[in-house]
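One structure is given below, represented as structure tokens, and several questions about it will come after.
Left out: one protein chain. Kept in place: all the others.
Then we have chain A:
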């Protein structure tokens, strides 16, 4: 593809069916992934995504071993392995003195070792690498359906269970005392939804860059908002806008779309880090405008 002017990129995005599909997948995934990222950031589990990208490996490898390069098999394998590792780590952290980060570190390393053993067992890992690095411009209908469906289920779950999630995230210990079953169910359900969303973004942008759709909008939003609803809405908007702009930039500059989207979101994060209301500049130079009391 030759260099394209920005307005031509936008026209292309709206007319070309493959590009339109890629745009839809990215924007919808970003819309649902960003709130998941906010949940991870506010529970100090920001690095969980990196751990999970390793944790899904044994599932992906098993799916590939059993069914060859079939997206559904690999997806289901990754989903099962990811949810299993997240639940096991969560269960261990709720029932021992170790925190989530510590137990997750233990479980993801075990999963990584198992995944590498499985992958090397079957010879040709190049197909599996497709999943690890994503292929947003070549999504088939089934994958698009999986991404949009997962995003819809995620958003629905977060909205319907918002009270329970807010309680579990704000004061897990108290909810566990008042209603231990609700606490456990909320925790494991939310983790499962987050992991499903991770597998969905991995399919669009790959296991390495997919996380940018979760984490960067969430981190950026925390620099702009300090209340609950604004944080979630800002994060989702930044994610959707960033993936759109990134895709246009990729078309205009003839760059690969995944890194372009990730770079756009990174740029937004870096600028916000310095100039957002809760960023570095405002901390050093508080606005002289203030209320009377």
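One rule holds for everything that comes next: a contact is a pair of C-beta atoms (placed from the backbone, for glycine too) under 8 Å apart; a residue touches a chain by one contact, two chains touch by 3 or more; residues count from 1.
We adopt the following convention: contacts and distances are computed from a predicted model.
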Quiz prompt | Candidate names "FAD-dependent oxidoreductase", "ABC transporter", "DsbE family thiol:disulfide interchange protein" or "Amidohydrolase"; UniProt protein name, chain not shown | solution = "ABC transporter"
Quiz item: With respect to the chain omitted from the figure, which of A:66, A:178 or A:271 is a touching residue?
Solution: A:178
Practice problem: For the chain that's not shown, point to the residue among A:43, A:94 or A:282 touching it. | Solution: A:43
Self-check item: Hidden partner interface residues of chain A, rising order
Solution: 41-44, 161, 163-164, 166-167, 169-175, 177-179, 182, 186, 225-228, 231
